[in-house]
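With one protein chain held back, the other chains of the complex are shown just where they sit.
Chain lettering (A, B and C) follows the sequence in which the chains are written, and residue indices restart at 1 in each chain.
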């Protein structure tokens, strides 16, 4: 069986050549370094769950390539049910880790984006990208690897296209084409979960025109490829991760984002899936964003579940009934289920692509992005409101002070309410972590910004059809033209 | 084929004995009386669409009883796809009529609610309700009839149960059991579309305990049964419906609600589906509300589509580009798609009942009720905001003044903007009708109130499971009890 | 004393030459015609309150011209306290009438807008507009008259300026200048409360440039001036106003809007306050909109108060405790107080103009417009949510049916809950009237649209100052330029 154990997974990560830095230091072992061990543990939860009993069907499915039981993160979405299962898996992953496990999720989205696009390219251009992708995927499934997905370029000045930038490297581009592959340069930034990944799946960062054809490039590369350097970005309270005690309340999860610097990295042609065919970049983006933005509703619902649970715990620890917070908890449930449900609906109303891929409904997926960029923020606010002052910013002493031999007893005496002081402090710290700490996910711009989603919504909502309904209802035939937009 | 034409449908309505009143007068022909012809026309649109080309598959399906092609409004929901199709049908019905076509929709929900419940009763109690229902449904399909669904009782004092009311008739109840049937008394109120219905499907209005067993009753009756009297309620601007011109902008739709007074109406036993088995009333309600509240998201999305179209038309008629209203239109699209999508997701995540019925997901259906009770109100507000003053309350002269021989030319001269005065006035009137006129649907309390939905949400959202996730993340074993709610 | 009694006020209205139409008919007596008597009664409440005990100080003040006790609606705002009193007066007027009493309110705003502007013009141009205005105001105070304020032109195509319109009359303009006055043509539309007014105060409808100087005109005219014709617009359920019983629940209030057609109306020069000085039109608008948009927060709060009261009554009539609706009522209170408070703050933070006028804070006044265009809509929705189905659209039979000799007893039997059937029906009808009936105010676009307010907000919010704060905090000196807006 292809499925790996958490231990096998971590061993595999240890074997990679260290090329990741934080705070000016090389991270020699991502599985033990305080800056990365949390995200590795989070991803390891997925390996464990796949082999366990309760969640096996959530995290595993059957490979349509081999018939093997494989991680759902390495499977091609082929039906509405596959895509709904993907939404559920994202929710479960958050339930288990409290965090983004981006190195499985974004890589999964990337391979699924390239599946129909490479199929179309091969059919229309006579290329063999689809076969390359299929071969690589078989390898990935066989080894049950974890793959980051890298879409976002450094971009430079947002008013200029890649080729217009003063520095041509602001977006990843092909600097050399060789018989056996290509050489790429540039940076992918804010890439999630790289510390926990064995490989990186790169997509073009935008829909490009001819002038930017060198930027139309997709490939997959080992994370430790020569010329590739990673720097981990910092996040709130990240230095706590080297501390002891409950100030990092979650040890089995954690989110990281990295900057990936490609300094003339060679990519063998078997791992290149798009190289200059800029007219397909739009379809790559569409094939990436629709399932990604549908399923992200499951992610944030999953974290919302944890927030609801934490809010209930702290209320009780404070000595209050959760019933006193019925309205607020209900709103949290509504928020959680809404992002989950809109994703499920986008899944259900998709359509089959000739390549066998299931294509998520565009309109609903982008509607979900708008919700994902708003509702979880209200859920966080409500969590803090229920929790009372103790879980608001800056209101809980450190673990070191909690356990101080001289005055720690005072801290503990006065933190005790309807549970032990320690239980109350742990839950309060969890809420800080979830709402204003390292556990907060980047759901606003991750996978693209809500303003971009709104443009897609306007393009796909069918306003002309709606105008037709209105006209029919009142029997209106007169043409009424759209004037030029006023300044 | 069982499908009837609009003309056959109307002829059938004409044959019913008149027993419906409004403004103190008996309505002798619902197809021509100004108070009811609009809603009849609205329902007739459905008959027409079923026989047309564009919408046939939306409004028709195959009977699982006979294999005949029947109206989807007369079919039992058996799969997720059936239920998704139901959501789409509701949206299309609104697109075509701008209004609630409640006499098909609520009856459909009622029969689908009784399908699994009668199945369970027969199995557990040895009754033959399910067969009765099946027989009646075959008849209904064969004759393609339109059936109101009647759930809401007069209720009296909301703090008292039916049997505690000073007047025992405040809820419909069985006053006599005969060999061949039952006699019922009471009132069902605010029942939608009765004018357009041939029959009425009655459900119990609540989940009852033993003391209220006489109130546990479900049956179907011809609308013109002896002892049944209907009074149409009034709605905004209802007297306009007897006027000429554009002040009633929509002639092919309209919503009505009636009060049904049952003064010792006899129901033959073949048409009785529940009579005293109070322990099943909870399941009737659950089986009614879940699909109803899921699908109502399609309804309000459908009207939201019309509002988006009308808003775009009036903007252009005012001389403005719809682009100037991009943010507002996008929010309208988001609102429309959200209620639609959450309903679709509730459909997709349902489960099969042994009776063959598809049971919509409870949690998501009730989450949708909350959205339905809020989002359309914002959509209306946005429509008025885009429209400018002309479509706000009280800002457009009457059709009579518009066409007055003495000063009508002045009205027209000054109503002209970027379209003809008449086109602009018609669209403005449509917006009044949709946002603050007779076209406004009763989506707040129709099919039950949002506060009731919130209770279901709290019951089904899985807070204990979420607490478990939070505990697992921080390794918390200590029990933290729920205290009694504070006063 | 200058204050008139309600009876004197009505007698004065009766003396005006009839020139107002609705439904194709001339309204010969506005005090008795069903289409106008409600708004006249509403305005009469103000006369009564001014002479009563409870509200006298709310509705009266001391004239700074004569020292007489005069209606606050005829006084110049000279201090922050005056303007705060204005906000309170607007709220009280709504409390007493449930409606807009626009013929006192908008005229008051118009005269206050012209006070500083005419002062500046006279000083800078050597005109004598300010003295004219002072003379007229003395006359208005002496006779305690009611004056509509007319700002909104028909406008035609919104993309074109007045002089660019194909029809030059789309905005009111001067068509002839005579030695003793001017002749004006055009239409002012959607003007509130004209039926209850003796005079009309006209302001220019926009801030005009030289090309549109003929449209820069302000004057006051008797409502029955030769050449002036009024057509009342229709509003929801307006024909009910000729009916008996509770279907028009409020007899002492009512809102109307009229279209005013100026067909070459002569205005004597003593009543002309601006004629061609287009560079002052911007200041007229600013001087009008700031106090108007501040005080309108009091209006909608006043109606919100009535909604809160009605919601509490219907809850109890339904047999439910208002405590069950604590969250909803609290939100209604918050909404009411917010629009009131932001108006009060705009008043408090104004500044003194050399003319003696108090100028309301621009930024806060326009922020309030945004709230006024959103919060009352939520208040309405909450009112309907609390009320239950009976007060939602189309759910209550007519008074005629309620009192029908044959079946009226059935209607009454089943409407009874925890109060009498009649009390419950009356309250439900009040809620319909307030939320979706003739009592709904035009708070979205009345006094200008929220999008216009947002432009003012952006212009006055001080973004550059805020950028300075951010720079100072991080010690940032580097210039970062605003790029051109992207298409």
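The criterion applied here is as follows: contacts are C-beta pairs under 8 Å (C-beta built on N, C-alpha and C of every residue); 3 or more make two chains touch, one makes a residue touch a chain.
Owing to the predicted nature of the structure, the values given are computational and were not obtained by experimental measurement.
Shown as candidates are C:27, C:70, C:427 or C:443; the residue that touches the absent chain is C:427.
The chain omitted from view is touched by exactly one of A:257, A:287, A:322 or A:466, namely A:257.
Against the chain not shown here, subunit C presents residues 80, 84, 95-98, 246, 249-253, 305-306, 308-310, 312-313, 316-317, 319-324, 326-327, 329-330, 333-334, 336-338, 340-349, 363-364, 367-368, 370-371, 418-420, 422-423, 426-427, 429-430, 454, 457-458, 461-463, 465-476, 478, 480-486.
Even with one chain removed from view, subunit B keeps its contact list with that chain: residues 159, 327, 483-484, 486. Remark: the residues of subunit A touching the chain excluded from display are 21-24, 152, 154-160, 167, 169-170, 187, 189-190, 229, 231-240, 247, 255-257, 259, 261, 263, 318-320, 373-374, 377-378, 380-381, 384-385, 388-390, 392-398, 400-401, 404, 407, 410-411, 413-418, 432, 436-438, 440-442, 444-446, 449-451.
Following the convention adopted for this analysis, only the chains that are shown with their structure count from here on.
Overlaying subunit A on subunit B by C-alpha atoms takes a rotation of 180 degrees, rounded in steps of 5.
Centre-to-centre spacing of subunit A and subunit C amounts to 51 Å, using the average Cα coordinate of each chain. Inter-chain centre distance (subunit A to subunit B, centres taken as mean C-alpha positions): 40 Å. Measuring from the averaged C-alpha position of subunit B to that of subunit C gives a distance of 37 Å. Residue numbers of subunit C whose C-beta contacts span two or more other chains: 158-159.
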